[in-house]
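Below: one structure in structure tokens.
Left out: one protein chain. Kept in place: all the others.
Chain IDs A, B, C, D and E follow the sequence of writing; residue 1 opens each chain.
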Amino acid sequence: MGITAKNFIASYTKPESLITEEYPEEKPKLPENNRNFPFLVFDDDPDAGLRCVSCKICERECPPQCIYIVQERDENGRPVKQPKVFDIDISVCMSCQICVEVCPFDAIKMDQEYELSSLDRFDPLIHDRQRLSKSNEYYHSIHPAEAAAVDAVLAEKAARKAGNKKAADNES
Amino acid sequence: MITLPAILALSAALFATGLGIALIRRNAILIFIGIELMFGAGVLNFVAFWRFSPDPEALTGILFAMFTIAIAAAEISVGLALVILIYRHHQTPELDAANRLRG
Amino acid sequence: MTALSGTIPVFASLEGAPIALKAWILGMLENMGMPEPFLMLVSIQLSILGFFSVFLLLFVLASWFERKILARIQNRRGPNRVGPAGLLQPIADGIKMLTKEDIVPVAADKVLHACAPVLIILPAFLAMAILPYGKNMTPVELEVGILLFFAVSTATELAVFMAGWASLNKFSMLGAMRAVAQILSYELPLILAATSVVMITGSLSLTAMVEAQGGYLLGILPNWHVFTPWGFAAFAMFFISALAESNRTPFDLPEGESELVAGHMTEYSGFKYALFFISEYLGLYVVCGFAVALFLGGWQAPLPFLTFIPSWIWFFAKILCLVFVAMWIRGTFPRVRVDHLMNFAWKFVIPLGVMVLVSAAVWHLAGRGPLGWILSLPPLLIPYWLMARAYGRNYDAGGRVYRFAE
Amino acid sequence: MNALSTESIAARVREAVPEAEVELIPNKGPSGQDSLLIGAAKAVEIAAFLRDDPELRFDYASNVTGVDWPERVVKERVTATEEVDGETKEGKKVVETKIPGFLEAVYHLYSMERKHGPLVVRLRTGDRENNVTLPSLTPVYRGAEFQEREVYDLYGIRFDGHPDLRRLLMWENFADYPMRKDYTPPDDYEYEPTPHDAVLEKAKRHQADDGCGKGDPA
Amino acid sequence: MNPPSETGSPSPNPAESPRYRTAGYDSDAQLLEVSLGPQHPSTHGVFRMNVALDGEDVVKLKPVFGYLHRNHEQIAEQVSYLGSMPYTDRLDYFCSLSNNWAYAAAVEKLAGIDVPERAEYIRVITSELTRLVNHTSFLGFMLSDMGAWGTVLMYAFREREKILDLFESLTGSRMMGNYMRFGGCRCDLPPGWLEQARKVVDGYPAFLDEMESLIATNEIVISRTQRIGRLPADKAVNGSMTGPCLRASGVNYDIRKVDRYGIYDRFEFRVPLGDHGDCYDRLMIRFLEMRETLKILRPALRDIPEGPVMDPKARQRNLRPPEGEAYARVEAPKGELGFYLISDASDKPYRYRVRPPSLINLTLLEDLCLGEKIADVMVILGTIDIVLGEVDR
Partner (left out) sequence: MNATAYILLGILLIASGTGAAVLRNPVHSGLSAVVAFVTLGMLHMALGAQFIGFVQLLVYIGAVAILAVFAILLTRPEASHLPCLRPLRRAVAGAVTAGLVLAALLIAIFRSPSLNREPGPVAEAPVAEIGELLMTTHLLPLQTIGVLLTAALIGAVLFASTNHS
């Protein structure tokens, strides 16, 4: 009984021993690695700047098969490197991050938003492309270190591409 | 004010009810309850007689009532133990099924 | 009342406040020309209303109190959303309970199922009537007060039994069987413990018992029974048995949720369940009240210079202390097992209870004083020590030694 | 396994249990856990020997599971000489071998006393339909009880001599064996509409059936 | 899903088999059949036991499973090797990182992948932290089963929370780690993680002392656990009991010592063994194991080398291990967790089997409970420490 008495008194005398977070008023500080559901990163323009090229690797690899992608086609019916439909059913998604790992374009990342509960099973819980698209700045704001690393890699890739192109230009 | 015969009549009725239970029920435990009701009628008589006695300070009726209650308690404790015993033998608390004295 | 009360008039006026209020209302009615029988009826009604409302308030407080205490023991905050510091939580609970669907199982014995919750709450109210809340503040002065308590508290087990049996649920049935066995077993030590006080006081009336504990030894130590060897043992016994009697942890086997879901209350919902809930808390208050009256000096102040505080405040303060201890125990101990419980009652508490009687008798003869202390301790300590040794042998309570493999 | 190779164990078993059919099945993978295929007829005796032999003491059946090997055709390119028109031609040819299907119960045995293992023991049924009875090793290894029930449940191997062979995970009236390779789930679920076309189609179909759709998928 | 029914068993009638005959009860008139679960406060999930009681004594007990069955193995045989990794989190959702390790170890064995040193250290650290999480919450649940109203549970969760915070900052999720990969770990430790972990580990002994004085010397706990549910060593071995329950019966079998997998041979720790095999021993073994775990964690957190956390040669996507099979096991907090994989050289496992310690430890549940009181059933079930996600898979 001594132990419980100690804890009882401590809960009044030592504020840090109270472990409850009063949720709606104070929200937990999420560690950088925290993940919840995926989102799509765009660079500048929410429409054209989307990094996703609809290669469908994530759709294939997703273990619970919650991603659904339809590729965009232009007027001539030729595929364009843009997703026309990109849906994620977050009630099926199990936040495993495999889509992020397999994406070769760093286009899909994990979000930290968690207040997603709703009364409707369908509309609010099936995220479409528009809802999934979030800017690179947002990405930086939730995963600063990781985003910086990704940006570096992308910049390097771009530089190499540019270099290659320049080299190709030079050659021709 | 209620007279002594009225209370005695009530007690008689209670006694008859207890007797009726004891006579018409099969279940040994209920038979015991009937007997307890008869005891209760007796206790009521004791109390009534004490109340209407010429010398209530003697408290004899009260004391007899107490002794009766104690005896009733002793009786039912042994009785219920017997019923449990009978039940173990015959798998039923009905006395009709246990009319043989051999186990 | 000492001279201090004169200096602090607030307390002095508080002392008789409840009685004065009643007298004032009665007097007003009398002035209005009400007939005598009606006045008597009103007087009774007022007394009943008084302790009814006080205890309902206490019940409401208790559920808040319990949640808060348990939460604090567990390093949580407890209710803090409804009202200031969650004080309105019990009301929210009540509304929730009332608006819930009342479910009666199809196969249940509907009449008994409905009767049980009503019956279970009756004994607590009946027993409240004879508690001495303060000086001249016993609602019903009864010469055989303590007998009434035991007589009505047995009705609880009947109600529990009815609830369990009528629900036609195996868990309920098991819970009811446990409850009956448990309450029956702990009735005895409860009576034994109270009997020791009856022996010393020479009366069955609670008011007399409280008054016998007035006065102070050497001017500081109150003459409470708990400060005597037999009294302390009897108090411990009484409190433990009272916890068992009111189905509180660690003796909450009848409703032991980890094995029996909710025991006899499994098939209850809504308001009927709330009645069980209320009766548990009221029962707790009542048994604590009796423990206070029997052993802790009732409404007597613990120290002579504190007598200026009204007696009924002392009474309720003591009750709340005991209630707190009960909740503290609930926050600490796991539930005991049913056979341990019975063994504890029959093989430990009851023999000890008999020894308490012996000790009290010795005390009664030897008188309050060093001789009483010397003579009344051995009949308690020796059997206690012997029994503790005998039963302790079954377990390696001192801790086991474990091997380690590299 | 330090001192005891699977081969030597096989030899010991053959020595100790007469008429025991023991066959070594090598494992080509990097793990190198070879296994013993033992005949069903003497399986209980062999298991008892493995458990009780003072040097082997495989007293602990860690893992019991089933494997389904449906009938399959192994295509193998072999070099064959062929006489065509008197000439001897040498050429590659695809030989198709038909391997009949069977079910397999695999036991991973360890020794807690001597701390070695695993010894992988396999039992094979005759086919996948009718001849699916194997002797139960539960009398030897009590720990196999639930796992054999699970194998019975999911693969349909009937274990002879099992004390309480009931379905473990599926319900009693369930007809199929859900871990078999040719198992197709019955199309009776209540599909929830998702973005996937296929599932959405099914969902629509089912919700049209019951008429009280749980929310319009559209 | 229909509930598994008791009737119509196609197999030999269980009542005829000698083990299930309720000896001495010629008629069922005295027996009370109770179905504990699937919605019962202390079955720790959707788990049911058909119990026959004589008064309060248990004379028959049949566990019924399958309420949470999702055919994990079938799912895993239809997704890629990598795709099963997040599903292993959900087996024993208290110990996702141990599960990860077991699966990763099996695939590494199957495909012959090496693990870099730093990753090995991280694996040891995370899996030992997992053991702390599991045993700590075990104590809480255990005491709740005894009816202690969650006080111990709250203390346990307070401490568990600290480790879960560590997991969150490392893996991104508190319980569903999905952290290990074939040939290493998904990502390196975030900066400052080691210090934080050291702080948690350093604070742990005080917590254990507090818990021990609250539990281990509590008379009620002692009387409710000592000499209850005794399991002799030979029966435990034959019944394939593993983990702390086995060691409480006095069998010295800890896979960390026996297989010396990972880098466990570098750490000095002891294996606590009980002599009685009763519930109290099972409880105390977990205390002692936590103390030993701290002995592993301290040097591991100190000595962890720098370096990569992934084998650069290892691939996650389109992993096609050579034909063959492998069985790998680890000492998960609840017992031996094994993964048995058969590869047919495609990118999906041909056969994927989990050896769930929770399920197999339940084999002996009936034997432990027979003759005990109904309240003891909960304690015994509690000390076996099951998680239904793993039992039913």
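Rule of thumb we're sticking to: a residue touches a chain if its C-beta (ideal position, glycine included) is under 8 Å from a C-beta of that chain, and two chains touch if they have at least 3 such contacts.
Because the structure is predicted, anything quoted here is derived from the model rather than measured.
J.: Tell me which residue among C:114, C:129, C:155 or C:405 touches the hidden chain in the full complex.
T.: The missing chain is touched by C:155.
J.: Determine and list the chain B residues touching the chain excluded from the picture.
T.: Residues touching the hidden chain, for chain B, are 1-10, 12-27, 29-30, 32-34, 36-37, 40, 43-44, 47-48, 50-57, 59, 62-63, 65-67, 69-78, 80-85, 87-89, 92-94, 96-97, 103.
J.: For chain C, which residues reach the chain that was dropped from this view?
T.: The list for chain C reads 109, 112, 142-144, 147-148, 150-152, 154-155, 157-158, 161-162, 165, 173, 177, 180, 184, 187, 202-204.
Heads up, the rule we're going with is that only the chains that are shown with their structure count from here on.
J.: What's the farthest chain from chain E if centres are computed as the mean of the Cα atoms?
T.: Using the mean of the C-alpha atoms as each chain's centre, the farthest one from chain E is B.
J.: Provide the C-alpha centroid distance between chain A and chain D, rounded to the nearest whole angstrom.
T.: Centres of chain A and chain D (C-alpha means) sit 41 Å apart.
J.: Two or more other chains in contact with one residue: find those residues in chain A.
T.: 3-4, 7, 19
J.: Counting only residues that touch at least 2 other chains, which ones in chain D make the list?
T.: Chain D, residues with two or more chain partners: not present.
J.: Which residues of chain C touch chain E in their complex?
T.: So the residues of chain C in touch with chain E come to 70, 73-76, 170-171, 173-174, 249-250, 252-253, 256-261, 330-340, 394-397, 399-400, 402-406.
J.: Help me check something: in the complex, which residues belonging to chain A touch chain E?
T.: Residues 2-4, 7, 19, 30-35, 57, 61-63, 94-98, 101-102, 110, 145 of chain A touch chain E in their complex.
J.: Quick check on the complex: what are the chain E residues that touch chain D?
T.: Chain E reaches chain D through residues 1-12, 14, 17, 19-20, 65-66, 69, 71, 73-74, 109-112, 235, 237-242, 251, 253, 258, 321-329, 336, 338, 340, 342-343, 351, 353, 355, 359-360, 362-364, 392-393.
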